[in-house]
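As structure tokens, the structure follows; a few thoughts come after it.
In this view, the complex is presented without one of its protein chains, the others remaining in place.
On to chain A.
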């Protein structure tokens, strides 16, 4: 039997100290970690339960932004009136994810750190460099319908499954981290995640024993925010492709645009290329097509997922059109 010990942290700094020991992991909602433990994919020897730490507030920041405590439940963030009013793309992304029951359990920090849903990652008999470095990637040449089209490599073609993180990427969110030595740092969400490279098992820049304590959202950018998730069924399913778009248009010209994709890469994929193709251009379908081409210029299909490239283009075009019309 895989025994593990458990402690419930009551103090944030003490929790970081407690998790510094070998084999220890944080647990919050447990909606992903417990499944992975049952399937023998994660085998922590010690769990530090941080779900009751005083990190559950959503606070106003002086710059007009919000600071979301890492232990705030997904349901609570989605329902917060300030989030719904000022960051509707985040609220929409959250309610499109998982199910009501899971959102009631899942924390903001845990959502950021959920693992991929690649079926070969879940199959301990299959090669998976993320689960077992050096064992190969069974998804390459296997059934890869849900896999990455951007930023993937020979070692791993998994996608990051979060919706929330895609909206946060479009919002220029920063992740607040507390280190074992008590130091605090902030990392832009786009820098927080890593591409697979040769080390797909290392998914973020989190240092050992570092804890996510909050997500800071800067004051909302101008323009209409939309989260559009495309999936195989109407609920309770991960994105094939999703788009978070924020468009500010004035008299038919796009002043500013933010674009992030979900379901296409190892991380939430902010597309600076698409944004560059939009800024200062007329708010027309021709412009959106150019942006979609720019966004997908380096996209590579794996066979089963080739359709995602065109699906991402079309989803982006329509989402931009809706956002520009309303802004």
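Quick note on the criterion: a contact is a pair of C-beta atoms (placed from the backbone, for glycine too) under 8 Å apart; a residue touches a chain by one contact, two chains touch by 3 or more; residues count from 1.
FYI, contacts and distances are computed from a predicted model.
Asks: UniProt names the one chain left off this complex as which of "Dihydroorotase", "Xanthine dehydrogenase family protein molybdopterin-binding subunit", "Cytochrome c oxidase assembly protein CtaG" or "ABC transporter permease subunit"?
Replies: Not shown, but named in UniProt as "Xanthine dehydrogenase family protein molybdopterin-binding subunit".
Asks: Among A:25, A:46, A:117 or A:281, exactly one should touch the missing chain; which is it?
Replies: A:117
Asks: With the missing chain put back, one of A:89, A:247, A:277 or A:321 would touch it. Which one?
Replies: A:321
Asks: Taking the entire complex into account, which one of A:54, A:141, A:182 or A:222 touches the absent chain?
Replies: The one listed residue touching the chain not shown is A:141.
Asks: Considering the whole complex rather than only what is displayed, give the residues of chain A touching the chain that is not shown.
Replies: Touch with the absent chain occurs at residues 1-2, 40, 117, 119-120, 122-123, 125-126, 138, 141-143, 145, 230-237, 240, 284-285, 289, 307, 310-311, 314-315, 317-318, 321.
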